[in-house]
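A single protein chain has been omitted; all remaining protein chains appear in their positions.
What follows is subunit A.
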Amino acid sequence: MGRGAASSSSSSFESSSYPSVSGESSFPQRKRDLSTDLRLGLSISTSQQDNPSTPSEQLMDWPPSKPVPRKALDSEENEYCSSTLFVKVYMEGIQIGRKLNLLAHDGYHDLIQTLDQMFNTNILWPEMDVENSAHCHVLTYEDKEGDWLIVGDVPWEMFLPSVRRLKITRADSL
């Protein structure tokens, strides 16, 4: 374990027992000899040499935190998306739909941006200027009860558990 005094001999000792250090030289044999020499020369007791194969990544019982059931950890995809909520999205007039992970979005604004890009359109949103409403679309969703509603009326957090799928319809067809 690398706790020797900060001297050059200890650093080479470390590099021989920590495989991750970039001393992966083309002379593995020489490295082995070096570590043997050091092991003979150092006055570190035998018990610390008991586990020469224990690399730093596999320290026993470290870190000192109590084992806790962490079931959900395995299903993580990435740091910001521990679970997913994929819903189907259809645009009026197009038979083939897309799928979108709602949980990867911060809120309605984020969602609209993604959909705008995905379907190459402008989805109407209350704050927007309604100049060319003929060419705009409106976002609707089907909720758990089977009703179709305009997206954006309820807080994002209440929207998420109730949405089943999305539909982008032409603004003038409403």
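Just so we're on the same page, a contact is a pair of C-beta atoms (placed from the backbone, for glycine too) under 8 Å apart; a residue touches a chain by one contact, two chains touch by 3 or more; residues count from 1.
The working rule: contacts and distances are computed from a predicted model.
Asker: Name the absent chain by its UniProt protein name; which of "V-type proton ATPase subunit a", "F-BOX/TPR REPEAT PROTEIN POF3", "Adaptor related protein complex 3 subunit sigma 1" or "Origin recognition complex subunit 4" is it?
Answerer: For the chain missing from the view, the UniProt record says "F-BOX/TPR REPEAT PROTEIN POF3".
Asker: Considering the entire assembly, which residues of subunit A contact the chain that has been omitted?
Answerer: So the residues of subunit A touching the missing chain come out as 1-6, 44-48, 56-57, 59, 61-73, 76, 79-83, 85, 103, 106, 143-145, 155-158, 160-162.
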